[in-house]
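First comes the structure, then the notes that go with it.
Only a single protein chain was left out; the remaining protein chains are all shown in position.
The letters A and B name the chains in turn, as written, and every chain counts its residues from 1.
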Amino acid sequence: MSTKFKVVASAIALAAATVFASQAMAQDKKVTLGLAVANLQADFFNQIKQSVEAEGKRRGIEVVTVDAKGDAATQVNQIQDLITRNISALIYIPAGATAASVPIKAAKAAGIPVVAVDRNPPDAPADTFIATDSVSAARTLGDYVCKVTGGKGNIGIVQGQLGTTPEMDRDKGFSEAVAQCPGLKVVAKQASNMWMQDEGFSIAQDMLQRNPQLDVFFGRADALAMGAAHAVKVANPDHKVIVVGFDGDVAGLKAVRDGILEATMTQQTQLMGRMAVQSALDLVAGKTVPKEQLQQAQLTTKDNAAPFIEKHP
Amino acid sequence: MSKTAQATTSPVVNPVEPSGPGLSVRGISKEFFGVAVLHDIDLDVRPGEVVALLGENGAGKSTLSSIIAGLIQPTRGSMRWQGKAYAPQSPSDALEAGIGLIHQELRLLPDLSIAENVFVGRLPMRNGRVDRHLMNRLAARQLARLGLDIPPTQRLRTLQVAAQQQVEIAKALTLNSKLLILDEPTAALGGAETDRLFSQITKLRAEGYSFIYISHRLEEIARIADRIAVLRDGALVSAHDTAQLPEKQLVEEMVGRSVDRIFPEIAPPQEREVLTVRNVTSPTGAFRDVSFSVHAGEIVGIAGIVGAGRTELVRAITGADPLASGAVLLDGVPLRLRGPRDAIDAGMVMVPENRKQQGLIVQHSLADNMAFGNFDLMQSGSWVLPGRVRAFTAQAIRRMGIKGTPGQKIASLSGGNQQKVVIAKWVSRNPKVFILDEPTRGIDVGARAAIYTVIAELARTGMAVVVVSSDLEEVLGLSHRVLVLSRGQQRGLLDRRDASHVAVMELATS
Partner (left out) sequence: MNARLEGMRNTAPPSARRRVAWPASLGGATGPLIGLVLLGVGFSLASPYFLSLRNALNVLDQVTVLGIVSIGMTAVIVVGGIDLSVGSVLAFSMMVMGWLNQDYDVPLVLCIVAAIVVGGVCGAVSGLLVTRARLPAFIATLAVMSVARGMANILTDGQQIVGYPDWFTRLSTVRHFGFLSLTVALVVVLVIIAGAYMTFRAGGRNLYAIGGSSEVARLAGIPVRTVTLLVYTGCGVLCGVAAVALASRLDSSQPSAGLGYELDAIAAVVIGGASLNGGVGGIAGTVVGVLIIGTLHNGLNLVGVSPFVQQIIIGVVVAGAVTFDTLGRRNR
């Protein structure tokens, strides 16, 4: 082997080592946020993801996103990987019926602060919890239904996945409002498995078949509500049936604007995304952040849907 | 094609000029991964002529016919067909030119109708829909031409193998094939069906169709072929302008050495009765009330035409299929047959009819195949160690003279060696009764003699042997006694000296 070759080889090795070392150092100093999303197929989560990534970009922070596709076990694996990757803080949108506490315990053990969004494990709460005040929002929606129906009518509810926090909270708030409105009666309730539009369609269709006198459908998410609205359109009943949804995702807002849905509760996804980033940075910097940061959802009807479509709150 | 009819009457001396109207193959060679499997083959097939292609398995017959039918392309050499250069790149090229190959293992769709099978890939259409009416009519016409009286709407699965084969021929005829390559067409046929096939070939030949006929059965070739080409180890050994040659000469050309006698000496049987079959009847009616016995050292042949119930009988005796009534006794003890395991444990084994589907797992190694069913013989403690399996197999390979290694895949062995593996597997168990169903089907002549020697040897060591075969020569040449079945009924149990060709056929067709 010639000397010349040896010199060249060592030069390359040295250069490579320098590059790797500097890269590693750069990554050590830079703030990296891990974002574990429950399921990117759901527009609501996707909105939050986009907001977090946009905010991260604006501030020059690296955001590493993983998608659990709705499976809690996958999410535990992914968060383990994020921790290995030395993230500075974790933004955690739990997957599964109720939030798993394992990821939070793991992150805490590694000294990584956690911001929970949408759901929060009761037995091991995150450092801060950002969510919509679903109970109060569902109550607002129930009051609105009472108002537009003149306080009278039969309600069919297309529920989300049973046992999940949003389903339970929305049930609680809406039931409270209906109880205050003696002419309104919930006559049918059925659960979906995946919060999906096609489920909403078939569930509502069957409800109408069994009970043609329904006046109101409440889809626990916009996708479910839009499925129900389509079922109403297909059944073409002899009286007016109004459909309300929840979440205020883009498709839902457009449906409200076009009069397909009567109303929805718009959750402030963009705001929550920005807040999540802000809270994560505050926690990294050692500042105190409130344990719970509940946001109001905005009642959205035909009158105020347009600006939300333009720019999501 | 009308002018070619005269060619059949006066055989022309080989070789003809390459631009003749038939098929002429010149200097075809083929290599696979640098290994030559065909060397410089010349062959001529003139219109209205049946040319027999003879050779052991591995001699290159299938490779050559695959090249002619466009399945594979030659490494060197050229072909002319109907006066034009012919170099098919695919089977459809060949079909378009009028050359069709009918495989030994039929390539049909069992769940479609006969007509759909005949027209698959080119169903007649009208107004964007399949014109079933026209399709069935055209198919019926072809079937009638072949002397087949079956409705074209019948599902293919319901047909006998022989009839399925004729559907393949009908399909080739509707494709306007002028040259048909028949690869072992009679392997699964009985005597009567073979006769019908031959009369069809004779008829089509008179109409100017040509055939390349591949077979191991020399007596058939003498009956049907005009000329014979013999291949050995990928080379053309000889080309004869007549099919009327002594069998012995042909066999010697195929195997490349002199073959004095195909059938070995059969030793006289012992007195002791080993297998007793009493009044057995099949639940499906495939055979009724059959009784026979086999002595130690005796070979009993079972003869009959296709559908006589021979295979069904031996399968039921060995526990592969249920029996409706009757008894099977081994050394005087009645067997309780719930499955093959019961027969095997009692000391009765069977080499099944279809080697590749029932006898061997072709994608597995020789050692694995030897081991399946024999683990109890090769365990150390209760562990099956690869070394032991290999040693066990190597021993069997030596004993049976199998050309192969323990690690070799069964698919890469010749038919004769495959059959020896099946036999070796059961010989290892040292059974009392050895049943072989079609032991030499699809096996070339040289290897057949070796199988016969093995069978004779089994009897000599005192086993009771049963041989089922469609090949009457084989049954007569090997057996001490011959059981003849016809339509599920026992027609006779002939002694070796009474069992002539004629006597057996009379009973079998009664």
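Everything below uses one rule, namely that a residue touches a chain if its C-beta (ideal position, glycine included) is under 8 Å from a C-beta of that chain, and two chains touch if they have at least 3 such contacts.
Please read all numbers here as calculations on a predicted model, not as lab measurements.
Displayed chains that the missing chain touches over the full complex: A, B (touch as defined at the top).
Checked against the full complex, the candidates B:Asn127, B:Gln244 or B:Gln363 give a single residue touching the omitted chain, namely B:Gln363. In the complete complex, the hidden chain is touched by one of A:Gly96, A:Pro113 or A:Gly227, namely A:Gly96. Of the listed residues B:Ser62, B:Ser282 or B:Thr440, the one in contact with the hidden chain in the full complex is B:Ser62.
The set of subunit A residues touching the chain not shown comprises 20, 23-24, 27, 37, 40, 62, 64-67, 69-73, 76-78, 80-82, 84-86, 96-98, 100-102, 121, 123, 161-163, 191. Remark: the residues of subunit B touching the chain excluded from display are 30, 32-33, 35-38, 57-58, 60-63, 66, 72, 233-234, 320, 339-341, 343-345, 350, 352, 357-361, 363-368, 371-373, 375-376, 379, 382-386, 389-390, 393, 403-408, 411-414, 425.
One rule holds for everything that comes next: only the chains that are shown with their structure count from here on.
With centres set at the average Cα position, the gap from subunit A to subunit B is 68 Å.
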